[in-house]
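A protein chain is absent from this complex, but the other protein chains hold their places.
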Amino acid sequence: MTWIRRNLFRSVWDGILSIVFGAIAVYVLWTLFEFVFITGRWEIIEVNLLLLLVGRFPEDQLWLVGTSIVALAFWISAASSGSPKSLDSQPSLSARILDSVQRFGLLSALGVLLILLAGGITPLYWGLAIIGGILAGLGLGKTRRSIAARAKIPNLLWHAAIIAVPITFIALTLSLSTLDSWGGFLINFYIAIISIVLSFPLGVLLALGRRSTLPIVRVLATTYIELIRGAPLFVLLLLAGVALEFFVPTELAPGPIFRAVTVFTLFTAAYVAEIVRGGLQSVTQGQTEAGKALGLGTSKITFLITLPQALRNVIPAQIGQFISLFKDTTLAGAALSVLEVLNVGTAITKQDDFLGQGYIYESLAFVGLLFWVGSYVMSRESQRLEKRLGVGQR
Amino acid sequence: MSSLPSAPARVPLWRDVRVLRWAFQLVVLAVVLALLYWLYGNYQANVAKSSIPTNLRFLDNPANFTIPGNDLDQSAPVRDAFYQGFLNTLQVAIVGIVFATILGTLVGIARLSQNFILRTIAAAYVEVIRNIPLLLLLTFMNLAVVLQTFPRIEDAWLPLDLFVISNRGIAIPWFTGSALVLLGIVLVGIVAAWIVTKIRNRISDSTGKPAWAGTYGLLVFVVIMVAGWIATGNTFTLPFVDDRATAGGFRLDPSFFALLVTLVVYTSSHIAEIVRGSIMAVPRGQGEAADALALKPSAKMRLIILPQAFRIAMPALGNQYLNLIKNSSLGATISYFELTQIAQITVGNGSPAVPAFTLTLLVYLGISLITSLIVNYFNRRLALVER
Partner (left out) sequence: MKRNVAFMGALAAMTLVLSACAAEADTTTATTTEETTTTETAAVAGSVLESVKEAGVVRCGTRDALPGFAVLTEAGEHEGFDSDFCKAIAAAVLGDATAVEMVDLETADRFTALQNGSIDVLVRNTTWTASRDGGEAATFMQPTFYDGQGMMVTAGSYESVGDMNGAVVCVAKGTTTEGNAALESSRLGLNWEVRSFDETDLILEAFIAGQCDGWSSDVSQLTGFRSAYPDGAAALVILPEVFSKEPLAPAVLDGDTQWAQVVNWAILATIQAEEFGITSANVDSFLTSEDVSIQRFLGVEIVSDDGSAVLDPGLGLPTDFAYQVVKQVGNYGEIFEAHLAPLGLERGVNSLWTNGGLLYAPPFR
């Protein structure tokens, strides 16, 4: 009772606000509930689920995608459970389970929803395979931990995970004859990951160049960064759509996904450069001075002392940049007609069975759900990571 | 006493740090120039092969299209169309920035409120909007809200008989008469209000009693506005439906409305986070001192916390404003005639693509540059002058 009085009815004005906004909240929640469970016509999603998730990916090769997801789940869970337990991990099993539910509940719920929408037994098998992969990874990590307790071996599992991700993607890419048959949510992920991976070295180079004492290098780097940061991504994509073939010999004739990845890489590199530059600035002068005192050359100081600390400090900002890149991949659909998930979402409402009946709500709600769960989970993980790394506290 | 070691022999050229630095820079420059030269060479070769003009002469060609809500004649040159597009971009950007800041600040303050419901609603708003792509929100506003939810013009909603809402746009009451006259009255009002505020402030300084300077100034401003408006013989017009169009009032293009609302909602969620962070960054002592002075919560927020919070937030806010301006380019996907849409249309009508889009990029660069200059100016003005 005191809780209600303190939180909702502190004063007359407060009370009025509570009632008004409470009513609005109830109305909104009820409309949402009604839309999702009662009046929503979800056949459009069920029929087109494959199109939404993987586009026109050849159906007989879908097991490749499934296998990649299982492999990734295995390696990521192995790496994360292979690290020694942090000091503030909860001792009791129930608390640990609660923690896992908080972390992965949304993702699992989404997975269950997808399996339900897909219907049939194959998605269920794949779901079980993914769970199996995660458990196997947990087992591997635990084994490594118990071995490490006795013999000092470094946590190679992280290295393995970091290598496994690009290898999986490369294997996926090379196994298909044409990248242009990919689509759906898969291509959003794919473009985002490839772009962030490729843009990272370029961004680090640009950041170093911008802070360099060599004037020409600084001018070049700053020009590039300021130019890209002042330009809208949409216009850059449009320009790439018409201009890229003029700048490369006609034999290379890039397809839309190649163009999208190029533009995203060049675009993200400028933003990564700014983030890394902030990280470099956050490393105290004392570190460089200590390096100089040890007689190290400038490049050695940068690559052995400053850069590792800087990069570690900006991991949360990097993840934030990845999330916003992930959301921006929808622009590739609008500018270059890549068949990514939002493009598919609007296109399926124009199929013969669904035209003109207002299916856009259901379609956009589903696409929005996919993006929201992805971004939300990633940003929450980034916050956890930030807390664990103690960024800004030491 | 041992003698000092002799000066080192001259360092050979290939180990001299200064030489190495410059050599490295020249190599980098040479590589970049070679890359640019190769790209430019390819460009020229490919362009010559396809005989497409690469100069800016296309700006003189007739535009061959009209812009809704505008008097652009369809035989006007393309550069006029670009100019109109530029103005439309500015229009949505300025209005968007104003509304986004207001809404974002309100939501940011609400997130820190003592009221549980307010806090939760604000948190939900921010968390939901921040995690969905802007294009999705824009598509939703355009296809779902404007096209599906808003009624056809024959069944338009007429809330309060003041507005006309349909999927052809939103008509609001608007003043009649020339904008110049309005501007003149506004200026007169501002000057008079400023004088009155100053007088009241002086009175309050000398007598020590509150003299409500701000309220007096506002009152004078409003009175002058209304009186001046009526005196010059102008009134308001109310919109009404007239055979599938709205007559009277001022009609907001449906695409403009959709783009504006999307930009405002999206940017305000980011601004809310920034404002919340900056309010929390104001030193606790300030809030405690305000409480010690028995200031009301609204006065505390208005006089102590918010001004300091804005000073902290200014750079991040400037960044969000730049983002809003750049995001306005997505108006091209919902056929709002801003700069990118104009560029796409002229390219489809035969203008060469690379110069047109490069021109568009340069204009956006210019707008971004000017905005960051303005923001930096305010930043410097507001910056704390340390002892």
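By written order: A and B. Residues from 1 in each chain.
Assume contacts are C-beta pairs under 8 Å (C-beta built on N, C-alpha and C of every residue); 3 or more make two chains touch, one makes a residue touch a chain.
Keep in mind that this is a model prediction, so the values were computed, not measured.
*Asks:* Looking at the full complex, which residue from B:Leu103, B:Leu143 or B:Val275 touches the chain that isn't shown here?
*Replies:* In the full complex, the listed residue that touches the missing chain is B:Leu143.
*Asks:* Which one touches the absent chain: B:Leu20, B:Leu35, B:Ala48 or B:Ile102?
*Replies:* Once the missing chain is taken into account, the touching residue is B:Ala48.
*Asks:* Which residue among B:Gly85, B:Pro239 or B:Pro355 touches the omitted chain?
*Replies:* Once the missing chain is taken into account, the touching residue is B:Pro355.
*Asks:* Go through subunit A and note every residue touching the omitted chain.
*Replies:* Given the touch definition above, subunit A has residues 219, 222-223, 226-227, 230, 241-242, 245-246, 250, 253, 337, 350, 355-357 touching the missing chain.
*Asks:* For subunit B, which positions touch the chain that isn't shown here?
*Replies:* On the subunit B side, contact with the omitted chain comes from 40, 44, 46-58, 64-66, 68-69, 73-74, 143, 146-148, 152-154, 167-168, 244-245, 254-255, 332-333, 335, 341, 344-345, 347-353, 355, 358, 362, 365-366, 369, 372-373, 376.
In this section, only the chains that are shown with their structure count from here on.
*Asks:* At what distance in angstrom does the C-alpha mean of subunit B lie from that of subunit A?
*Replies:* 28
*Asks:* For subunit B, which residues count as touching subunit A in their complex?
*Replies:* For this pair, the touching residues of subunit B are 21, 24-26, 28-29, 32, 39, 42-43, 46-47, 114-118, 120-121, 127-128, 130-136, 139-140, 143-144, 147-148, 322, 326-330, 332-333, 340, 343-344, 347, 353-354, 357-358, 360-361, 364-365, 368-369.
*Asks:* Which positions of subunit A touch subunit B when the two form their complex?
*Replies:* Those in contact with subunit B are residues 6-8, 10, 14, 17-18, 21-22, 24-25, 213-217, 220, 227, 229-236, 238-239, 242-243, 245-250, 323, 327-328, 330-331, 333-334, 342, 346, 358, 360-361, 364, 367-368, 371-372, 375-376, 379.
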